[in-house]
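Apart from one protein chain that is not included, each protein chain of the complex appears where it belongs.
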Amino acid sequence: MYYVVSFAILVTMALALIRAVVGPSVYDRVLAVNMFGTKTTLLLSVVAFLYGRPDFLDLALTYAMINFIGVLAVLEFFQSRSIRRENKQTD
Amino acid sequence: MALVIDILSWILLTVGGAFIFIGGLGALRLPNFYTRMHAASLTDSMGSILILLGIMLQAGWSLAAFKLLAILVFLLLTGPTASYALANSALLSGLKPEYFRPDNAEK
Amino acid sequence: MELFGLYNYWVFTVVLMIGFYAVIAKGNLIKKLIGLSIFQSAVFLLYITMDKVDGGTAPIVQKGVTDQVFSNPLPQVLILTAIVVGISTTALGLAIVVRIKEAYGTIEEQEVQSLDRDQ
Partner (left out) sequence: MVILFAVFLLTLLVLTAVAIVRTDNLFVAVMLTGIFSLLMAANFFILDAADVALTEAAIGAGITTVLFLGALALTAEYEKSISTGRWLSLGVVAVTTLILIYATFDKPRLGDPQAPVHLHVAPWYLEQTPQLIDIPNVVTAVLGSFRGYDTLGELNVILTACIGVLFILGGRRGQYSPSDGTKSLSTIHSLRHHLIPKIVGHFLIPFIILFGFYIQFHGEYGPGGGFQAGAIVAAGIILYALLEGEAQALRAVPRSALMGMVVGGAMLYGAVGIAGIALGGNFLDYSVLTDNPVAGQQIGILIIELGVGLTVCGALLLIFHAFAAREETD
């Protein structure tokens, strides 16, 4: 039954990847990256049990953390950039 | 007892997998950003909860279950936060949600 | 899984060459650095592919389990440090790119060259 779930997660990862590649807006891509990250976290948890090494769940936790920080960093960059652009236009 | 837990976790995992897949499909196929976001957050919340609960049942009362709980709490805290920040910055940048109107649908 | 026995190496080759293409064909310096980090990742993949043993598990001994086959720890050690060194060298490259942008106002290789020629 782990295989069924892993398969669903893998397919969803592929779908998210397509969304990240085609866009169209940057926010769609950020959304896809975020989704991809959480799906990787789930996949790792499942595979850790498939391998019978539940001590590797640390990895999944790391993925979840890093993904969150990455998404916030992207958004922060994005907002400061759009503000800078607005600023240039008003100059 | 073991059989009951197996069946229960099997159900949780399968339903979780279905949620994940449907959400992924929605994130790809829905027409605009905000609707896609709705689909994606479905995979983040329902999918994660069900799958992690399913694995937790398999793990039993152990350190692994605690770690899974930590992952679950973490995902449940960060997922909506990231979604909020994302939607907020999308809205601020001028990406307006499209409302569903009957005259739109008739086209 | 005899069919996929070499698949990892093929992917390594293709990804390596994709990175290499970005390095030699793209004029943008940041794109070149991205290409370089793809190239790097491909090499990591090659090493980690070599450490896998059939029926093995990660080389972390579990309590009470004795008859385990472990994958090779040596490539893992090499790549573990290489990843961290990779990021610090990439950061150095990015710092140089930022300085080039400040000095020339562009990060396109050809524009930088033509600015150099004009001087």
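Observations on the model:
Per-chain numbering from 1; labels A, B and C assigned in written order.
Rule of thumb we're sticking to: contacts are C-beta pairs under 8 Å (C-beta built on N, C-alpha and C of every residue); 3 or more make two chains touch, one makes a residue touch a chain.
In this text, all values refer to a predicted model and were calculated from it rather than measured experimentally.
Although it is left out of the displayed model, the omitted chain contacts the following shown chains in the full complex: A, B, C. If you put the missing chain back, the residues of chain A touching it would be 3, 6, 10, 13-14, 17, 20-21, 23, 26, 29-30, 33, 36-37, 40, 43-44, 47, 50-51, 53, 55-56, 58-59, 61-63, 65-70, 72-77, 79-81, 83-84, 86-87, 91.
Mapped onto chain B, the interface with the missing chain covers residues 74, 77-78, 81, 84-85, 88, 92. One chain of the complex is left out; on chain C, the residues touching it are 1-2, 4-11, 13-22, 24-28, 30-31, 33-35, 37-38, 41, 44-45, 48-63, 69-85, 87-92, 94-99, 101-110.
Note that only the chains that are shown with their structure count from here on.
In terms of Cα centroid distance from the overall Cα mean, chain A ranks first. Inter-chain centre distance (chain A to chain B, centres taken as mean C-alpha positions): 12 Å. In chain A, the residues that touch at least two other chains are 55. Contacts from chain B toward chain A in the complex involve residues 9-10, 13-14, 16-18, 20-21, 23-25, 27-28, 33, 36-37, 40, 43-44, 47-48, 51-52, 54-55, 58-59, 62-64, 67-68, 70-71, 74-75, 78-79, 81-83, 85-86, 89-90, 92-93, 95. Within the complex formed with chain C, the chain A residues making contact are 51, 53, 55-56. Contact residues of chain C toward chain A in the complex are 57-58, 60, 62.
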